[in-house]
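A single protein chain has been removed from this complex, and every other one stays in its place.
Chain nomenclature is as follows: A and B, assigned in order of appearance, with residue numbering initiated at 1 for each chain independently.
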Amino acid sequence: MSLHGYLTLGALVFAIGLFGVVTRRNAVGMLLGIELMLNAVNINLVAFSRFHADLGGIVFSLFTIAITVAEVALGLAIVIVIFRVRKTIEADRLDLLRG
Amino acid sequence: MTPIPAPPVLLSALTPVLVILAAGALVLLLDLVPPRDTKQHLGGLALGGFVASLLASVWFWDADLRAFRDMIALDNFALFFNLVIGYAGALVVLLSMDYVRRTGAETGEYYALVLFAGSGMMLLGSATDLIVVFLSLELMSLSLYVLAGLFKTRLDSGEASMKYFLLGAFASSFLLYGIALVYGATGSTNFDKVAAALAGKAPDGLVVVGLGLMLVGFGFKLSSVPFHMWAPDVYQGAPTTVTAFIATGSKAAAFAAVIRLLFSALRSMQPDWTVLLWGVAALTMTVGNVVAIAQSNLKRMLAYSSVAHVGYMLVGLVAGGASGAGAVLFYLLAYTFTTAGTFGVISLCGRTSGDESVDVRDYAGLARRHPLLAFVLSLFLLSLIGIPPLAGFVGKFYLFGAAVRGGYLWLVVIGVLNSAIAAYYYLRVIVYMYMREPEEAIPAGLVPSFAGGLALAISIVGIVLLGVMPAPFANLAVAAVAPLLK
Partner (left out) sequence: MSPIAFALVAAIAIASAIGLLVKKNPIHGALFLVVNLGCVAVFYLGLGAEFLAVAQVIVYAGAIMVLFVFAIMVLIPGKEETGPDPRVRWRVAALPFGALLFAQLIMILGARRGAPTAAPAAPVPGGVEAIGRLLFTDYLLPFELTSVLLLAAMVGVLLLARRRA
């Protein structure tokens, strides 16, 4: 399969994830979209790595996975904190902070 | 299986960062042993970490070390940012020893996370590889997301944390996509190799998009328009000392990474990013200042004002060269002292009422209740306006001067007009403090603790010193950007 296929796929999944983040009203849903975007980038990294015959991209995606995992854990912890204070996690209803 | 050769390790190039990390680990450990009812000694340790890191940075001045296969560099540029971030961290810890304790949220983890965030910021200044840029940015951001949500029983703090986290993670994915495309186009993530691969060629479409996506990612971290919408909510909801750290340290660190990236790795694309940044700078200045006028919450107002200040600094990047980039560094130093001091006064003014005094009306008649605090806050606000002989004026003078020499006259006109708009909302606070009567009786007796007072005193000395004798510091800033322009 050519590099183009992977890059196009990565771009498409990234765009879908981006759309998901913008349209979701729920904090967990937005987090799901962000995961999709980060994964799309990983496809790019690994594909470039393969076509450059350089392992750097693959190692980079390993770090990306580790960071994403830390981010998700942190994000869910923040969700739990807010949930304890207020029994909703819909981002739209978080409207205390308005100018 | 062949044995793995020992990798080249030069830890001295990491000294300032390692000192802070060691302090962070020590704070976590000491948190578990007696005395457990007080955390003041942990604050002292965190402060010691930042001060030791500052001393180490001074000690290494003029060093030019590269380590870990050129992934980090300890040159004057990195050291200058270590100084800015070290000062920001030390001031934040000093203010926290007063504010966070008073609000009952003082824990060992708080100081540890401030230290971890500080180490991430310093690494951003040193990073010469896109992988390290990404990792240290995440180290800084993850710590700050948590710190923003420190007040777990308060909804606005949780909201701030959530918004900061969601938009930060969103921005990270843009940055990462940009990095991936640059890697794809050049086959490397190392700044020097990227620069070598791009030199003397018409830019590949992949690199142009990569540059754009990376600037979007950094735009969020810098809170430049149109990626500034998180700033007011986060600045308002986060604990005031954390807000001070976000406004000073994280901004300086993001600028460090952007400057090194643009001036070394992507220098062959200067025409492309100059055009882009011209528009962003003009928009950022204008939107920040115009929206700030309408704010009555002081923390929100300062958030928009900080957006505007990012715009001024971007003018320096557009101007380019040693004078432009040097002016940005000088301005960051001045801005750090001024902003940390301003938020410091706000954090100290909540003392008697329990809640924080963040509305501009809470400051009515402050001059009578506490003349010294009112005077100090006035000084900081005047520096933010850019009144001589304070640091803010000299900073703007250098920035706009560099832009005029670079031929960006229109940008300077926009900048100067914006400074005039900005004077209105800063002066309004001063008018309230000196000329209005408080609507309700607020008990007097705001007495900053020793730590809080010391932080304000350092900031005052900083802005006056930078304003009265700027030349040595400006020379320092120009010397700091020299390694990038080789």
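Operating definition for what follows: a contact is a pair of C-beta atoms (placed from the backbone, for glycine too) under 8 Å apart; a residue touches a chain by one contact, two chains touch by 3 or more.
Since the model is a prediction, treat every value here as computed from it, not as a measurement.
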Of B:G43, B:G125, B:G149 or B:G311, the one touching the omitted chain in the full complex: B:G149
Residues from chain A at the interface with the omitted partner, ascending: 1-9, 11-20, 22-23, 25-26, 28-29, 31-33, 35-36, 39, 42-43, 46-47, 49-56, 58-59, 61-63, 65-74, 76-81, 83, 89-90, 92
Interface residues of chain B (partner: the chain not displayed): 1, 4-5, 7, 9, 21, 28, 67-69, 71-72, 104-105, 107, 109-110, 112-113, 116-117, 119-120, 123, 129, 131-132, 135-136, 138-139, 142-143, 145-146, 149-150, 152-153, 184-185, 187, 201, 204-206, 208-209
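The criterion applied here is as follows: only the chains that are shown with their structure count from here on.
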Geometric centre distance via CA averages, chain B-chain A, whole Å: 25
Chain B - residues contacting chain A, complex: 131, 134-135, 138, 142, 145-146, 149, 152-156, 158-163, 165-166, 169-170, 172-173, 176-177, 180-181, 183-184, 187-189, 232-233, 236-237, 291, 294-295, 297, 300
Of all residues in chain A, those that touch chain B in their complex: 7, 14, 17, 21, 27, 30-31, 34, 37-38, 40-41, 44-45, 47-48, 52, 54, 56-57, 60, 63-64, 67, 70-71, 74-75, 78-79, 81-82, 84-86, 91, 94, 96-97, 99
